[in-house]
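First, the structure itself, so that you have it in front of you.
Heads up, one of the protein chains got dropped from this complex, but the rest are sitting where they should.
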């Protein structure tokens, strides 16, 4: 045992820097029987919006070579039910939680932040990067000025919570987004959300998804995520949550070496749910990996 | 045999729409003993610059999960030797050729176009998207206005050649780049060049490449390339050369279904050099795939 | 919701039997501590420790005895081919049993079960579990070779086969055969159970759903997590709020067929 590997972010404290990523982590309880969630740093819960969302119709998942495309479309139970039922259940169990929020417009964003303010959430991740919805999500997240506005409001409404801005890689310059988030007062950024992609299928080669474009995750995008983390940490002082394609202990170490402060694991949990705990074990034995 | 699968682009005519991509294709002759280059549409020759370039020092290749990172850095023999030795050798053999050109600045770009004008090249691909060099390349290619300026000058200096603009996926909006190319008079665009990525290695987890960031190619990026082709062909009337991750006949068909006019194959040639001819054969038998 | 209590197991293949050109029966030593499971439950298997294929593959439990877990595997693509190629002694990385709902036992003791292709698996599991019920099996496949007669053994009051090419039994699909049998009074009961291609089940519900008190169907789609977390395996259901999506892995696999918004459920 190399001792303490706990991390702190503003008012939030986590056992260690290994999280389940938003989306794959669900509401935190679905993997309970398979993953010891009290062993890991915590879960970033599925992105919630102010109102419940049904999510996208038609197919939502598609495997590509080394990757996974998804078009879930932010299906979620809405802020009210989330803060009433889902969050307390996790907190009662002593599971570390980062609450993921997405605005569907400026007005409902105010409401959403209000709901978060009324809650016990110590850390929120603002999802400025979902490719699978019409409004909000990536449309906001690709514009440094809008990123700044969204982070500013969160900072104002949630002065005593840790605020993390989740960034999209589908931009010319992710570093400028991170800079905006920093200036607007974020405590950290998360890089990256999924990469835009599509696939076609069948004899008639039709797009797999109704919305055509979807979000690519998994091992295929690891180099893209590492590159984003490296470039952001060279230019911005904020702690960075690294996410994208992590599928082994070595991958996790690479993200720290690229400068990450913590990591999140998404797609790999689907096929190797033991990974997050194995990473924690490795860190407990060897200490947190060196950061460049 | 389903008959004629030849394609035309401006003054250029090719046996079929299956090309080797710039870079992996070298100067066209290296694969001669392994690929029957007279069977395929042709080769897009390795990008040349006005002056010879030594390329990047240190490691240049690195395999990732489902992909390949490269940092070759446009090593090339320069325009003079290329047009004197390399191009005629290919043309003499009846091999279809698209000449790939990259500017290292505005002045040398004039010179490069002049050299192309003096040559017999029927089609040129302007590489506005190489991530592995300091000047030119992606710096120019991410800005729609610069793309327009570069394409305009090519159009002016090479009025009777087919001009293809090769675009980078590392932007917020690849469609706007394609629109710029269209307005500036390009005959076609090629999508995509490599995706920015990096990796780290070894006990000390150092970046694999001296320049840190490199270009990701191969099956991992196929969904990204398909998405770019689909979105461009929905918004722009230009023919699109689809490239990125093609590694089977089915993949090739998908690019046409996504709207491509022709395809280029890069990384897959390294491990399956029979693929381009197999695709041609499939097209000869079934006809060109349907386009959406 | 019937949560069997899922676990993660390294299980050893004990027997591999080729049943047809496309199907293999895979018997697996039941891991110690593998929970009880019921018809409609499934397992999810990591078929390769490689990124190709990346995700686990879901398979219905066809039988679970004290010593064996039995799966029916049809070769569709790369993942199923790898799985179907496993030999006795090979290890399998399994999570399960998964699924939140199962086929309930029929009331009245008589029921019709319609299976298409590998949809046979949960149906056989149910038939084995409900030994005292009077079950009529209507089972369709493309051709005689794909009718896995050897595993349709015990427990049915009557069995009826349909092949699309007419090479065995009824010439046509399972739904048409079922309609003939029901209309002719040859099979009956108040419960209808089904598992098979979406088209089969929706046609069955449209044509015969009203003739039964209940029509329960076990659904399939592409999955990622298998535990209800990712919301990727959803099916649209009828309800106050529409669309209302439910996850096949955790809210299913078994649904009342009339609750499914069939007209909205397609893959694109």
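As written, the chains take the letters A, B and C, and residue 1 is the first residue of each chain.
Simple rule for what comes next: contacts are C-beta pairs under 8 Å (C-beta built on N, C-alpha and C of every residue); 3 or more make two chains touch, one makes a residue touch a chain.
Because the structure is predicted, anything quoted here is derived from the model rather than measured.
Screening B:12, B:50 or B:72 against the full complex identifies B:72 as the residue touching the chain left out. Considering the whole complex, the residue from C:52, C:214 or C:267 that touches the absent chain is C:52. Touching the missing chain, out of B:33, B:92 or B:237, is residue B:33.
Residues touching the missing chain, restricted to chain B, are 23-27, 30-31, 33-34, 46, 54-55, 57-63, 65-68, 70, 72, 75, 206-210, 218-219, 247, 267, 269-274 (touch as defined at the top).
For chain C, the residues touching the chain absent from view are 50-52.
The criterion applied here is as follows: only the chains that are shown with their structure count from here on.
The minimal number of chain-to-chain contact steps leading from chain A to chain C is 1. Farthest chain from chain B, judged by C-alpha centroids: C.
Separating the CA-averaged centres of chain B and chain C is a span of 48 Å.
Within chain C, contacts with two or more other chains are made by residues 51-52. In chain A, the residues that reach two or more other chains under the touch definition are 65-67, 206-207, 219, 247.
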